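Accompanying notes for the structure given below.
Every protein chain but one is kept in place in this view of the complex.
Up next is chain A:
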Amino acid sequence: MGFFVTTLIFIVTGIIASFCARICCNKGPSANLLHLTLVITATVCCWMMWAIVYLAQMNPLIVPILSEGE
């Protein structure tokens, strides 16, 4: 559940970021496409990293064992 909600948050953030890029630096169609590509790539990279770390912790096989004297 938490996974899908956060994925949705990532998608929404990506869309908002592309709109911001379009509003702030509207410099012709080719530059716009480049900015869109950059924003989408960045969103996908960030989401992948978050998703991997989240999935790895969903059903863990080991738990933290504290060291002595903690």
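Heads up, the rule we're going with is that a residue touches a chain if its C-beta (ideal position, glycine included) is under 8 Å from a C-beta of that chain, and two chains touch if they have at least 3 such contacts; residues count from 1.
Heads up, the rule we're going with is that contacts and distances are computed from a predicted model.
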Of the listed "Mitochondrial inner membrane protease ATP23", "Exosome complex component CSL4", "V-type proton ATPase subunit a" or "15-cis-phytoene synthase", the name UniProt assigns to the chain that isn't shown is "V-type proton ATPase subunit a"
Missing-chain contacts mapped onto chain A: 2, 6, 30-31, 33-34, 37-38, 41-42, 45-46, 48-50, 52-68, 70
